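The block underneath contains the structure these notes are about, expressed in structure tokens.
Omission of a single protein chain aside, the complex is shown with its protein chains in their original locations.
On to chain A.
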Amino acid sequence: MTQETPKQNIHEYLAELDDIPGTRIYTAARARKGYWINQFAMSLMKAENRERFKADERAYLDEWNISEEAKQALLKRDYNTLLDLGGNVYFLSKLFSADGLPFAEAVSTMTDMTWPEYRQMMLDGGRSPIGNRSIKGGY
């Protein structure tokens, strides 16, 4: 028989997810908010859609039920704002790919580092978890 563990309180569970520095966990609330941003990004998996998007980004975006703020963030490739608006990195990565940008380089734009600095940090063992685990706890 499997051992039963105490079930999680959903409010405590969700509060903890928001206590991680520099991180937006893709909660149901974010998934709801960013639904069409993510569905737009998903559409770029089809070659013909990528071509139409590249030909006129603004016109392609206007076909989607996306806020003006999100459209501007998409046009500027402002990925941190897109995370705040409910974008998820696995969906947004279709845009990295459409841009021909390596995944890690696109990720580096969300940090305070340049791509060469970020790449070097990864080669040196990555970002330490020390001091990066909890906003409230500061550990």
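Convention: a residue touches a chain if its C-beta (ideal position, glycine included) is under 8 Å from a C-beta of that chain, and two chains touch if they have at least 3 such contacts; residues count from 1.
In this section, contacts and distances are computed from a predicted model.
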Protein name (UniProt record) of the chain left out of view, among "ABC-type spermidine/putrescine transport system permease subunit I", "Molybdopterin-containing oxidoreductase family membrane subunit", "Sporulation stage III, protein AF" or "Protocatechuate 4,5-dioxygenase beta chain": "Protocatechuate 4,5-dioxygenase beta chain"
Touching the absent chain when the full complex is considered, from A:25, A:59 or A:75: A:25
Touch residues of chain A, complete complex, unshown partner: 2-3, 5, 8, 13, 16-17, 20-28, 31, 34-35, 38-39, 41-42, 44-47, 50, 79-80, 83, 88-91, 93-98, 100, 102-104, 107-108, 110-112, 118, 121-123, 125-129, 132-134
